[in-house]
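Showing chain A:
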Amino acid sequence: MLSFKDTEIGFKEKLFTIPTLELENGKIYSLIGKNGSGKSTFFQSLLGLTPFLSGKIRFDNLDLSTINQLEKAKLIAFVASKFDGVQHLSGRDYILMGRSPYTNFLGKHTENDFQLVDLIIQELKIEHLAQKDTLKMSDGERQILSIAKALAQECKIILLDEPSAFLDYANRIKVLTLLNSIVKEKNMCVIQSSHDLELCLEYSSSFLVIDNKSKVLIELENKLLRKEKLIDLAFD
Partner candidate 1 sequence: MKNPSKKILLFLTLLLFFLAYLHVNNGSFGLDFDVFFKSIFNFDENQQQEIIFREIRFPRTLMAIIAGAGLSISGLLLQTFFKNPLAGPSVLGITSGSSLFVAISILTGFEFFNTDFGVTFSALLGAFAFSLLILFFSYFVKSAVSLLLIGMMLGSFTSAIIQILQLTSHSNQLKVFTLWGFGSLQQTNFNQLFFIFFVFIIGLIFLTILIKPLNLLVLGEKQAQLLGLNISSFKIIIIAVSSLFAGLITAYCGPISFIGLAVPNICKQLFKTQNHFILIIGSALIGALLLLFCDLIIMYIEPIMLIPLNGITALIGAPIVVWIILKKF
Partner candidate 2 sequence: MRILLYLFCFVIFVSCKNENFKSKDLKFSFLNKYAKNIRFIKRPTYTEVQILNPDKNSIEKKYALAKDISNLKIKIDVIPIQIPLKSIIALSGTDIGMLQKISCADKITGILNIDYINNSTIKRNFSKNKVKEVQDLGQINPESLLGVSSTITYSGFGNPPSNEEKLAKIGILCIPNYDWKEIHPMGKAEWIKFYGLLFDKEEQANTYFSKIEKEYLKLIKLAKKIKEKPSLISGSMIGDSWYMPAGESFNAELFEKASSNYVSKNSKGTGSTAYSFENVLKDFQHTEFWINPGFKSKKELLQANSKYQFFDAFKEDKIYCYSHDMNHFWEMSAIEPQKVLSDLIQILHPNLNPKKKLYFYKRIN
């Protein structure tokens, strides 16, 4: 459970606040907001790249401000909206990088690391990508790999920054279906920021909306929601 209290998000100036919020495991939350409303800053703050302006953020009983970068990497994983691939970097090697928080200072991978990664490859049915050069893959394939890498980090929380932004419709469905199954099986907490409202309505459990007027984050259950209301709140 990821809980927020009296949290202010912003870079130099305050962009929005979270008076109180509790995010549960086993759910996909869709973060909706106007461009520039602070979605990326929110992720950056959670990941420890930029500080929260104020507030208490806890995961279970752990105060997030007390843990270092390494511990955070074992707790929260980040999937960027685009991975361009690296020449000579195979799919499997890319996923293995997700094990970095656990490897020793030499970066040596243990038997455990290899087994875990191979299991993830099996589950996601991406055996055909394991030895393929990431530079030669399609955007959709790379996106799936990035999610696999995040899984390899064995985290409780995964943040995805507009995961379907660069994907075609079929791949978008594929990614969201994948996220759904992961979330349920592994009891993770997934937050994705997105502009694709229709798909979010179909696949995510709840919405986190940055109210454009009050600049406050509001949680809305999916069951009761209509697209118009979302647009209203977020975009005025």
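Just so we're on the same page, contacts are C-beta pairs under 8 Å (C-beta built on N, C-alpha and C of every residue); 3 or more make two chains touch, one makes a residue touch a chain; residues count from 1.
Behind the choice of candidates: all candidates are chains of the complex that A comes from, given by their letters.
Remember, predicted model here, so these are calculated numbers, not experimental data.
Checked against 1 or 2, the single candidate touching chain A in this complex is 1. The touching residues of chain A, when paired with candidate 1 in their complex, are 47, 49, 69-70, 72-74, 77-78, 80, 86-90, 93, 97-98, 100-101, 103, 105-107, 133, 153.
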